[in-house]
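Note that one protein chain of the assembly has been removed; the remaining protein chains are unaltered in position.
A and B label the chains in the order they appear, each numbered from 1.
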Amino acid sequence: MTDVVATAPAQITPALRARRELPTWRLLLRRPSFVIGAMILLFWIVCAVFGNAIAPHDPLAQNLLSINKPPSAAHWFGTDSLGRDVLSRVIVGARTILIITPLATLLGTVLGTALGLAMGYFGGWLDTLVSRLVEAVLALPAVIIAFLFIVALGASITTLIIVIGFIFTPLIARTVRSAVQVERQLDYLSSARLLGERPMRIMFVEILPNVIPTVVVEFTVRLGYAIFAVATLAFLGFGVQVSTPNWGSDINASYGLLGAGFWWTTLFPALAIAFLVIAINLVADSVQQAAAG
Amino acid sequence: MARYLLRRLGLAVVTLWILSLIVFVAGQILPGNPARAVLGPLAAPSAVRALDHQLGVDRPLVTRYLGWLGGLLHGYMGKSYAYQSAVEPFIRAALINSAKLGALALVIIIPLGILGGVVAALNYGRAVDRVISLTGSSAATVPEFVSGIVVIVVFGVTLKVLPVTAAAGAGAPFLTQLRYLILPAVPLVLVLFGYIARMARAGTIEALESDYARTATLKGLKRSVVIRRHILRNSLLPTITVIATQTGYLIGGLVVVETLFNYQGIGKLIFSAAIAKDFPMLEAGVLTIGVVYMIATLAADMLTFSLNPRLRVEGLE
Partner (left out) sequence: MTGPGQADRAGQAPATSIEPAASPTTLQVSHVDVKYRVRGRDRLALHDVSFHIGRNESYGLVGESGSGKSTMALALTRYLPRNGRVSSGSISIGGRDPLAMNRSALRDLRARTVSMVYQEPGKALNPSIKVGRQLGEVFEIAGSDKADAALRSEAMLRTVQIADPGRVMDAYPHQLSGGMAQRVVIAMALAASPSLLILDEPTTALDATVEAEVLDLVAGLRDKLDTSVLFISHNLAVIAKMCDRVGVLYAGELIEEGPASEVFDQPRHPYTVGLLRCIPRQGQRKDHGRLDAIPGFLPQPGDQLAGCIFAPRCPIAVQQCRDAPPPAFDVGPGRTSRCYRHDETSGLPRSTPADVQLPAPATSAEPVVTMRNLSKTFASKGGHVAALAGVNLDLGLGETLGLVGESGSGKTTLARLLLGLTAPDQGSAISLDGKPLGADLAHRGREQLKALQIVFQNPDSALNRRHTVRRLISRPLVKLAGLSGTALQDRLMSLVASVRMEERHLSLRPSQLSGGLKQRVAIARAFGGSPRIVVCDEPTSALDVSVQAAILNLLADLQAKERVTYLFISHDLGVVRYLSDRIAVLYLGRIMETGPADRVFAGPHHPYTEALLSAVPSLDGQRRTRIKLAGEIPSAASPPSGCVFHTRCPRRLSSGICESTEPPLAEVEPGHLMSCHIPLDELRIMQNIGASDDNRAPEP
């Protein structure tokens, strides 16, 4: 029997009629981790958009007379095996990743949320069936699934977006499903049913708004994993085969030379990836903290 | 206990079967003709057809699936298209290699991750906690090849203290093998640390804020005793499951690290098989990873079951 009078929570913090709204920009701006992360992210976005204007040299310009030169005054990051300026390639290389990853994550989030809502709300055979499928698929490491699909479908921007989006869908669906199951315990859903509301409306108008904070957090977290995935695939040789420079592909082309001591062509793109990922992670973490408290 | 075990085993078998279906079907979808892949683009179509027939690729789908499944149940994994010999030895060798690397990573990451998570939880909200949490989540999203490259450049190229390949050579003594495996293990540890530490932290926080922790403290117990005797056994239960779910990754997901460090693990094997359209090798490899994962999660389930009285002993209702 649980007829607990509302005493416990009020005792720890004096009874607040608190306005607990969505994380406001002001809350986020107060966090140093958010500010740092956002600034780094902004830097890369600028690079992606204005890359060609900022880069000191043409990233595509080959110069077979000065291949594999270490960093110097003329080329801060050195040159690669075709004489191209590494710094310029790093700057412009932001573009591909920053196009693919948000779109892929968005796709996965939208599909995953819809699936999670359905699984959590309807339960029953739908939930069991899809859960079994998801578990079977998740037995395999994501990177294997990803490259199996890419091998089959070829690596283009569209396929990368679709494949990564599809891989994220079950992961996000799982989280959304848990959140929906928490909501199902609450009485407002019974109230909605008693009004004769239809399931679609209940899922999207009643449950979804309460689940949005979870979705937002998932989105920001998965963004980091999307970069992980795109970069990894590029490293394995499945980078987008276009002429624009691509961090992962550049590493793929040059890591064999590491043993011989040619480190700059590999290290700088790698560091670029690292910084981007950390930046997104700081932002995601701040959003998570702000949403929780 | 037995009933629970049987049920989990049954579920695992079903999931494996679904996996085998998925793998087989996926293999068929991959474009490219195996015989053509073997013989090359200049071979005559009749030769390709003959090889197809010899490989058994032209039989109907269902027959092929059943034949494959039947073979598996007898321990026969099929014949590699590319190498024209049994798949099994390759898989076995690669599995052992990956297992060594994975095991090393596990040995490092379990105590490190749990310690990090528990320390973070005990200092909830303070600087130590923020640092550990942020480090963990950041490290987890840095791709393995990135961290791999960084350590190669620092330790392998610049400082020259550790080798930049992972394979020590046939028959090398244990310690030497270890020395070669350290650098490749670093990216794995970084990726997993965040995940495991986060679970350990969440579990410990929940236990710290629980009513029974309050009871234990108010009994007059020392804080260290409260943590050791009351908190840890409840907080680490979910961490066990998490560790098990990462074994799939630790065995089959090492393709990047194996590529970077030139190590013949099972991830790399699958990778090359996919590119070479060597379906039997590919399917066998993927299924092997699936089996390893199932075994690991089953073991974790059993461990959780035996450690959690609420599952083991019948409650009131």
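As a convention for this text, contacts are C-beta pairs under 8 Å (C-beta built on N, C-alpha and C of every residue); 3 or more make two chains touch, one makes a residue touch a chain.
Remember, it's a predicted structure, so these values are computed and weren't measured experimentally.
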Contact partner of the left-out chain, one of A:E135, A:E206, A:D250 or A:D285:
A:E206
For the chain left out of this view, which of B:A82, B:L221 or B:L303 touches it?
B:L221
For a quick check of understanding: of A:F50, A:F122 or A:Y188, which residue touches the chain that isn't displayed?
A:Y188
Those residues of chain B which, in the complete complex, touch the missing chain:
210-212, 214-222, 229-230, 233-234, 307-310, 313-317
Considering the entire assembly, which residues of chain A contact the chain that has been omitted?
1-8, 10-20, 185-188, 190-197, 206, 209-210
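Note that only the chains that are shown with their structure count from here on.
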Chain B to chain A touching residues, read off their complex
14-16, 18-19, 22, 26, 29-31, 130, 133-134, 137-138, 141-147, 149-150, 152-153, 156-158, 164, 248-249, 252-253, 255-256, 259-260, 267, 270-271, 274-275, 286, 289-290, 293-294
Residue ranges of chain A in contact with chain B within the complex
33, 132-133, 135-144, 147-148, 151-152, 224-225, 227-228, 231-232, 235-236, 251, 255, 258-259, 261, 263, 266-267, 270-271, 273-274, 277-278, 280-282, 284-285
